[in-house]
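Here is chain A:
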Amino acid sequence: MSKVSEDIALNTGSDTNSAKVKAATVWLDGCSGCHMSFLDMDERIVELLEKIDLLYSPLVDHKEFPDMVDVTLVEGAVSSHEDLEKIRKVRAHTKILVSLGDCAITANVPSMRNPFGVEAIMKHAYIDTAVTKDVIPNEVVPELFEYSRPVHNFVKVDLFLQGCPPPADAIHFLLTELLEGRMPDLTKVSRLGK
Partner candidate 1 sequence: MLIKKIILPSDDNRWKLINATMKRHGYQPNSLIETLHTVQETFGYLDEISLKFVALTLKVPLSSVYGVATFYNFFNLKPQGKHTCVVCLGTACYIKGTNVIAEEIKKEFKLSMGKTTESGNLSLLSARCLGACGIAPAIVIDGEVHGNVSVEKTLEVLRRHENDN
Partner candidate 2 sequence: MVTTGKKVKTFIIDGKDVSGTEDQTVIEVCRENNIEIPTLCHLEGLAEVGACRLCLVEIKGSNKLLPACVTKVHEGMEVITASEGLKKYRIKILELFFSERNHICSVCVSNGICELQNLAQRLGMTHVHYPYLFPKFDVDASHERFVLDNNRCILCTRCVRVCDEIEGAHTWDIMGRGIESMVITDLNKPWGESESCTSCGKCVAVCPTGALVEKYKNAVDKSFMYKKDKLKFLPYLTTMREVKNEQS
């Protein structure tokens, strides 16, 4: 992933007139742990926000994905049409797409259902272990794909930050490197399952 082409390198404020870097985060099929880890950057978030505009995220209030952002961090696997449509849209409006955490990279925990088949899983979740009413929902809960799969199986992903969740330090490293205009080597700061 060292192929850093000029057009996707983030501007770093060397041009003082330039606006802040536009960023977004997306949450697909995951536990939100990666977002929690993002928040674990604690006070460093404030520093980052001097250079970054977080335009879309479960953590902020915007409802529509912006026209074009410089970097999007995506948490979670692609498990349904809803996820797929979302990530396709995000990809089309993002310069650098980062898979954040194991669910986005390996499908991780969401993929644990894969060997059993959708039908068996739904039955187990909504009928066998049901406490209130035993019926498989056909509204609100999106219909599952046969398999939960990593994001890069569907759209091009530019960077992978492993970890379950990736440590806050690693996320901080990722963002500061990107702000410096570098495509970082992330294999040294985190690993699968960490």
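Here is the rule we use: contacts are C-beta pairs under 8 Å (C-beta built on N, C-alpha and C of every residue); 3 or more make two chains touch, one makes a residue touch a chain; residues count from 1.
Candidates were picked such that all candidates are chains of the complex that A comes from, given by their letters.
This one's a predicted model, so the numbers in the text were calculated from it and none came from an experiment.
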{"item": "In-complex contact of chain A, chosen from 1 or 2", "value": "2"}
{"item": "Touching residues on chain A, where the partner in the complex is candidate 2", "value": "1, 31, 33, 40, 99, 102, 105-109, 111-112, 114-116, 147, 149-150, 152-153, 157, 159-160, 162, 164-165, 167, 185-187, 191-194"}
